[in-house]
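Mind having a look at this structure? Questions to follow.
Chains shown are a subset, placed as in the full complex.
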């Protein structure tokens, strides 16, 4: 059994479906029954997601202006 | 004390409020103080939620076309 | 479809199984297929769980000594 929750940036549907399929394959490979392997993708805005106290959008702006 | 987080599909507000009330009642019945029982509903798109490596929307399409 | 994650205090197994069954019944009642309704219980220590900046264990101690 496995429930995978991935917080990621915005992706198109095709990429999301590929990510879902391949994350599932990993857990199935290591013993999780396919039909008991669940994936939920959370597309989190880079205005709400930060590293080192600075949002990823602001980190990008700082990089671009340096 | 209890915090219940339910990932569900899209629901109308009335249904959500019934779900909230009844989930709360279950935890209160088993000892969680009502005013310390919290419920958060996450309505997850079936384009981002998958079982067996396939999103629930694609599983539905496959079912409908079989 | 539904995945319910409940953070609760320590409970005995019998109580946990009753909580699981009744939380599931609520979501099934409002349209979630029973075999696609999942519950995970997280028993969180009251040394790691706080309200108003004070752990529930310390709130209890403060209440007992007042």
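Note that the chains are named A, B and C in the order they appear, and that numbering of residues resets to 1 at the start of each chain.
Note that in this section a residue touches a chain if its C-beta (ideal position, glycine included) is under 8 Å from a C-beta of that chain, and two chains touch if they have at least 3 such contacts.
Keep in mind the model is a prediction, meaning the values are calculated, not measured.
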{"item": "Overall copies of the shared sequence [whole complex; 3 in view]", "value": "6"}
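Throughout what follows, only the chains that are shown with their structure count from here on.
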{"item": "Whole-Å gap separating subunit A and subunit B, where each centre is the average of the chain's CA atoms", "value": "21"}
{"item": "Gap in Å, rounded to a whole number, between the CA centres of subunit C and subunit B", "value": "15"}
{"item": "Centroid spacing, where centroids are CA-atom means, of subunit A and subunit C in whole angstrom", "value": "27"}
{"item": "Sequence positions of subunit C contacting 2 or more other chains", "value": "3"}
{"item": "Residues of subunit B defined as touching subunit C within the complex", "value": "1-9, 11, 15, 18-19, 22-23, 26-27, 29-32, 36, 46, 49, 51, 56"}
{"item": "Subunit A to subunit B touching residues, read off their complex", "value": "13, 16-17, 20-21, 24-25, 28, 34-35, 37-43"}
{"item": "In the complex with subunit A, residue positions of subunit B that touch it", "value": "7, 44, 47-55, 58"}
